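These notes are about the structure you will find just below.
For this depiction, one protein chain was excluded, whereas all remaining protein chains were kept in their positions.
By letter and in written order, the chains are A and B; residue numbering begins at 1 in each of them.
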Amino acid sequence: MTFDPALMLDLVGVFFFAVSGSLLAARKGFDLVGSVLLGSMVGLGGGVVRDIVLNTGPPVAFTNPVYLAPPLLAAVIVYFMPRNIERSSRLLLTFDAGGLALFCITGALKALNAGMNPVAALLLGVTTAVGGGILRDVTANEVPRLFDPKDLYAIPAFVGAGLATALWNLGWFNLVTGTLSAAVVFSLRMLSLRFGWHAPLAARSWVRPRFRRG
Amino acid sequence: MTFDPALMLDLVGVFFFAVSGSLLAARKGFDLVGSVLLGSMVGLGGGVVRDIVLNTGPPVAFTNPVYLAPPLLAAVIVYFMPRNIERSSRLLLTFDAGGLALFCITGALKALNAGMNPVAALLLGVTTAVGGGILRDVTANEVPRLFDPKDLYAIPAFVGAGLATALWNLGWFNLVTGTLSAAVVFSLRMLSLRFGWHAPLAARSWVRPRFRRG
Partner (left out) sequence: MTFDPALMLDLVGVFFFAVSGSLLAARKGFDLVGSVLLGSMVGLGGGVVRDIVLNTGPPVAFTNPVYLAPPLLAAVIVYFMPRNIERSSRLLLTFDAGGLALFCITGALKALNAGMNPVAALLLGVTTAVGGGILRDVTANEVPRLFDPKDLYAIPAFVGAGLATALWNLGWFNLVTGTLSAAVVFSLRMLSLRFGWHAPLAARSWVRPRFRRG
């Protein structure tokens, strides 16, 4: 097996999302098996949807067993976390942001390598990035974090997928520019959480956010 | 690009469903990005599932950028709606019925054109029609409207998919008969809402409906 930068970024993204899934499993009182399964759904779900849409054969998460390592590792790490750290929702959001940052890049890249047009690559990058989190939150019976109007979630993913698509078309995509793009997405997401950057509400006539989770 | 009646009906259906999604996003207090995304999931979700089941290449919603226009338009329209109109659940149900009416027709048609047998075309028409609404309601953490026992939802879709399949096999399917079939489905759905037409409950022994949303 030769070193493949795209595979490595993808596996790190799987790990980040899987940690967010296992942290949610812990908070919800699921067991260790549920932790591995929820981590796998979050970490691998977006990529499975992407591969099914690309329609180029069975999703890589099923055919390449190396994709099982990050969710297992994540479940073990969360299992041994001290209680006060594990309950912090900041930690869950940070790992979620890491997964988001990497998956919008690798998702767009896979779509481009499969011959999709730039718009389709942009959409698939965003779908890959937000898909796992939607699966996680819907499965745990919560309104997806994606729809929380108090910060930015999809916009950073659009930025990242757009950067990846542009870099790839210019022939400038490599491990360095890919990692930098992911860093931009991660920063944008975390800054929006820190400073409450948000988009306008879906209806002009609403005065205050009425968003309720769960 | 030549004029394609099936594409036009499909895009109108996407728009109707997308409006229902954006209206729900407004009511739930999501932001404008969430409105576009939920509208896209409702409007494009059923078709994506259909195309994945047909297994004839990447779903058209990803490869043909014209499919992005209806959800964007729907989100903008809902954004500028006056508050009293936008809060009306009748409006949401009407647009939902429009999407249902068109998608059971176009879904069955796409399946027939892809070489599926009539039963499969019927099932895929219904799946396309109800799929987006299930995604919308599950994502917004509500019990799918499809399961509300106080009116008819799936039965009109079966009627429409059956009409489309029959017309296609008789060689009579065209823009006029297709639109008429959609009008039948729409009327049936709206009349069932107006007059409370409903099917028997799932269990004979239950005396009264106990359906709770959310």
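As a working rule, contacts are C-beta pairs under 8 Å (C-beta built on N, C-alpha and C of every residue); 3 or more make two chains touch, one makes a residue touch a chain.
If you're wondering where the values come from, they're calculated on a predicted model, not measured in any experiment.
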item: Hidden-chain contact residue, picked from the options B:V19, B:V53 or B:L193; value: B:V53
item: Of A:S35, A:T165 or A:S192, the residue in touch with the unshown chain; value: A:S35
item: Contacting the left-out chain in the complete assembly, out of B:M41, B:L102 or B:A120; value: B:A120
item: Sites on subunit B contacted by the missing partner chain, in the whole complex; value: 52-55, 116-117, 119-120, 123-124, 130, 134, 138, 141-144, 146-147, 149, 152-155, 198-206, 209-212, 214
item: Subunit A, residues in touch with the chain not shown (by the definition above); value: 22, 25-26, 28-35, 37-38, 48, 52, 55, 57-59, 62-63, 65, 68, 75, 78-83, 86, 138-141
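To be clear about the criterion, only the chains that are shown with their structure count from here on.
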item: Distance from subunit B to subunit A - Cα centre to Cα centre, in angstrom; value: 28
